[in-house]
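Only one protein chain is missing from this complex, and each of the others stays in its spot.
Now for subunit A:
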Amino acid sequence: MNIHEFQAKKLFRDAGIAVPRGIVVETPEEAASAFKELGGPLAVVKAQIHAGGRGKGTIKSNPSQHGVELVKSAEAAEKAAAAMLGEPLVTIQTGPEGQTVRRVYVEEGCDIARELYLGIVVDRASASPVLMVSTEGGMDIEEVAEKTPELIFKAPFDADRGLMPYQSRVLAQKLGLTGASVRSADKMFRAICKLFVKLDCSLAEVNPLVVTGSGDLMALDGKINFDDNAIFRHPDIAELRDTSEENPNELRAGKAGLSYVQLEGNIGCLVNGAGLAMSTMDLIKLHGGQPSNFLDVGGGAKTEQVTEAFRILLGDPNVKAVLVNIFGGIMQCTTIASAVLEAYKTVGFNVPLVVRLEGTEVEEGRKMLAESDVDIITAEGLTDAAKKVVAAAGAA
């Protein structure tokens, strides 16, 4: 689960991590009053959407307007907010349609001496969380990792022990910090590692992490992702979810307990198991088609959930044909067959449907479909299924 920058900064502030003062607003007028309330000579107006790359991103209808703007008066704050609010912002992470800006964050300016980077992830290889810092703040960290990996410094830490003070000192030294900045870094590093564990984060990122003129460290940006599997432990965090930032089909699928990712093609896929679902997408592409989605109905799905999956696929106007690829394990082929029949009755099939069944209760499942009056293209094996669905989508 993702949250907005202003929400992440509130969590940072509550955890004792220094952040600039800021006010989140929903109208240009409120942006003007926020500027006055902050009382400084300058402020930054920042579009609040879940995607990154906002500073370089542009408003779709007005490409000269970026998603982050430095302003020096209440009028300028109002103008910048007016240019962003209600408009789609296109960044490298949003896709060409952009993401509509519903709120902006007005934040006091700060005196920047240096820009650093800080991130925490769970490292698979060491099976532990790891704190990463870099001297290359404000840059695309993926590019830094690629071109100058020696400028990224890492410290794995135990979830329960947390980051040790000596680890902070070593990292601070590598960043070239001295004197009071070392103490400020130690306080911040340990606080953010503690927050990461306490809230079951999957990612925490501060880019840039700045050293101010007086030598203090401050989080100028804030990004937090949470482990979906651990949200049950954090009802207060679950409330921070902003569903307007999510793809409607993905949201709907999530409510039905399905795993769905929207793609750009025209062949709908309904598969059980993530690995097989990815392979099915690959297979469609290998045979010249384009998948419109990733959809894993999971192992324990009931007829109603699978029927909902059909509703989502068939409701997508881009979908020209649907491939059902099931290798029954926990999932029984009869469950899928029932769902196909149910979807046919309640939704109706407006596009060709190719079905490939294998595994648990396959004979019964195939029989149910064969004996029904539903118009289905049956397939034997993976290649046959892919060829048939690509042909069907092409003919539609």
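A few points about this structure:
Throughout what follows, contacts are C-beta pairs under 8 Å (C-beta built on N, C-alpha and C of every residue); 3 or more make two chains touch, one makes a residue touch a chain; residues count from 1.
Rule of thumb we're sticking to: contacts and distances are computed from a predicted model.
The listed options are "Succinate--CoA ligase [ADP-forming] subunit alpha", "Acetolactate synthase small subunit", "histidine kinase" or "Sugar ABC transporter permease", and the UniProt record of the chain not shown names that protein "Succinate--CoA ligase [ADP-forming] subunit alpha". Across the entire complex, the residue among A:L42, A:A230, A:V347 or A:V374 in touch with the chain not shown is A:A230.
Only one of A:T100, A:T360 or A:T378 touches the absent chain when the whole complex is considered: A:T360. Considering A:G98, A:P208, A:P291 or A:G365, the position touching the chain not shown turns out to be A:P291 (whole complex). Residue A:A277 is the one among A:V106, A:L195, A:I224 or A:A277 that touches the chain not shown.
Where subunit A meets the omitted chain, the residues involved are 93, 122, 124-125, 127-129, 141-142, 145-146, 158-160, 197, 200, 202, 227-230, 232-233, 259, 261, 263, 271-286, 291, 294, 296, 299-300, 327-330, 358-360, 381-383, 386.
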